[in-house]
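This part shows subunit A:
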Amino acid sequence: MRLWKTILAATVLALATGTSAFAARTDLVIGIPLEPPHLDPTAGAAAAIDEVLYANVFEGLTRIGPKGEVLPDLAESWTISDDGKTYTFKLRTGVKFHDGTEFDANDVKFSLDRARADNSVNAQKGLFAAIDKVDVIDPATVKVTLKNPQGSFLYNMGWGDAVIVAPETADTNKEKPIGTGPFKFQNWAKGSSITLVKSDNYWGSPASLDKAEFRIVPDAAAYVPALLSGDIQAFPFFDADSVAQVKDDPRFKVVIGSTEGETILSINNKKPPFDKLQVRQAISYALDRKAIIDGASAGLGQPIGSHMSPANKDYVDLTGRYPHDVAKAKELLKEAGLENGFKATLKLPPPAYARLGGEIIASELRDVGIDLEIIPVEWAQWLDQVFTKKDYDLTIVSHTEPNDIDIYSRKDYYFNYDNPAFDKVIADLNLTSDEAKRKELLGQAQKILADDAVVGFLFELPKVGVWDAKLQGLWENAPIQANDLTKVKWSD
Partner candidate 1 sequence: MTLHIDIPEETFSGILAKAFRNSAFVAGFVVTLLILAMAIASYAWTPYDVTRLVISDKTQAPSLAHWFGTDHFGRDILSMVMVGARNSIAVALVAVGIGMGVGVPLGAFAAARGGLVDEALMRLNDLVFAFPALLSAIMITAIFGPGAVNAIIAIGIFNIPVFARVARAGALAIWPREFILAARAAGKSSTQITVEHVLPNIATLLLVQGTIQFALGILAEAGLSYLGLGAQPPMPSWGRMLFDAQTRMVVAPWMAIFPGMAIVVTVLGLNLLGDGIADILDPKSRRQR
Partner candidate 2 sequence: MSLLEIDNLSLTIGDTPILKDMELSVAPGEVMGLVGESGSGKSMTALTVMRLLPHAARATGRVSFDGIDVLAASEDQMCALRGDDIGMVFQEPMTALNPVKTIGEQVAEGIRWHTRASRADAEERARKMLDRVGLPSAKFPLSRYPHELSGGQRQRVVIAIACALKPKLLIADEPTTALDVVLQAQILDLLRDLVAESRMGLLLISHDLAVVTEIADRITILRRGEVMEAGDTARTLSEQSHPYTRQLAQASMHVPARARPHGAASGQALLQVESVTRDYPGRRTSLLRRAPVIRAVDDVSLSMTPGQSIALVGRSGCGKSTLARMILALDRPSSGTIRFRGETITGKREAELKPARRDMQVVFQDPYGSFDPRQKVEKLVAEPLHVLEKKPTRAERREMVAHALHEVGLDQRDMEKYPHEFSGGQRQRLSIARAIITRPKLVVADEPVSALDVSIRAQILDLFAELNQKLGIAYLFITHDLTVARAITDDVLVMHDGKIVERGKTNEVFDHPRSEAAQALVTAAPDLHRAIARRMQEQG
């Protein structure tokens, strides 16, 4: 036993001296759950790409601010023609890409044409569909002509998929991203971390951080120990369940905000018995949103009645349409001729809101006689079976793209929902840019979805941010999938 004691004493001593002292900090380590497949926001749908690069490395003509508002970025200012179809952008001058090359109007034309080309691999081609042609007036001015007026065009140009890239480096951005942002790319250790450093030739006010490392932590269980041990100082998207472990710790700040993520119980509207309205309504009545939020998201997140984020100015509160009423649900099932219930499958993608929410919903639906078999699936299988082949009964997913109520009007979208009335409202919405008219149309859209109980509307995915108490400038909400570090600094 003497041997054991000496070994233990030696290791403890040696390790203690190794920890780093706390200097005034200009570096930051941020924990993110998923690793981006590559580093070119214009060529991939994965949210993780934007979470690392948006606003930090790449910039677009416009930029979405912390409240979801559209701000000028590489476009200093712009004028819109009366018929709302031609936009003339005045570009900032003296802007350089990280490899030192000049930024000018040609880069803008190249980026927009590349994104809307037929063979483009851009994940959001729809954003550029309205563009007719792009003309370079002079190195600092670009004229964009649309096929028809589009209210959301400026907002669309703020998306991560619409950032401006240089022709010389466009193809190599996947591995070595070159943008115009305040940070430039330094290193990517696959499966481990992505490091950005302050760019020395930035056109705007320089970032206060010298170095920012995005460390990939896939397992929610590792968040708390990483925080407590000081390895990682900030989790923009922290695990709701683990919040209880850190909320009373003075070293950390817990910031609850909202996201554009409508978490819903999607229903396959064409598959019997879900094609009957009473069955879908019975399901909505059976759902106890409060219990789901408590169980699946540690009580954080607001319930929703339709497909719109409460933080959105055009939100209509329809949560009262289907209060939790087991008796009413059973009655509706009887009406639909299914009084002794039925069996169905519930396919759950990996995120915690789905896996936890799924168990609660299965238990709640079991109370009204609907016996659900839970089938956990990975994203690859979910996309293949649910999204593409529509081989599912029920599933749970959070649609985090902003302003995406139009998905219910898309042909062969995985809901299998087809309501011409609703499609008309959406078509009108796309054509109008007048705010009041848009608000009225959006209200109608939300009401139709609620009445048709197309899906079980659960709650808005909360943005649970936890970071070091001495850290300032991180966004409270997530109007767009991004971690804008431009304003982030240490207070001491």
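Going forward, a residue touches a chain if its C-beta (ideal position, glycine included) is under 8 Å from a C-beta of that chain, and two chains touch if they have at least 3 such contacts; residues count from 1.
These made the cut because all candidates are chains of the complex that A comes from, given by their letters.
What you are looking at is a predicted structure, and each value in this text was computed from that prediction instead of being measured.
Engineer: Hey, among 1 or 2, which one's touching subunit A in this complex?
Structural biologist: Candidate in contact with subunit A: 1, the rest do not touch it.
Engineer: How about subunit A: which of its residues touch candidate 1 in the complex?
Structural biologist: Of all residues in subunit A, those touching candidate 1 are 219-221, 223-224, 239, 241-242, 244-245, 291, 294-295, 355-356, 358-360, 362-363, 366, 374-376, 378.
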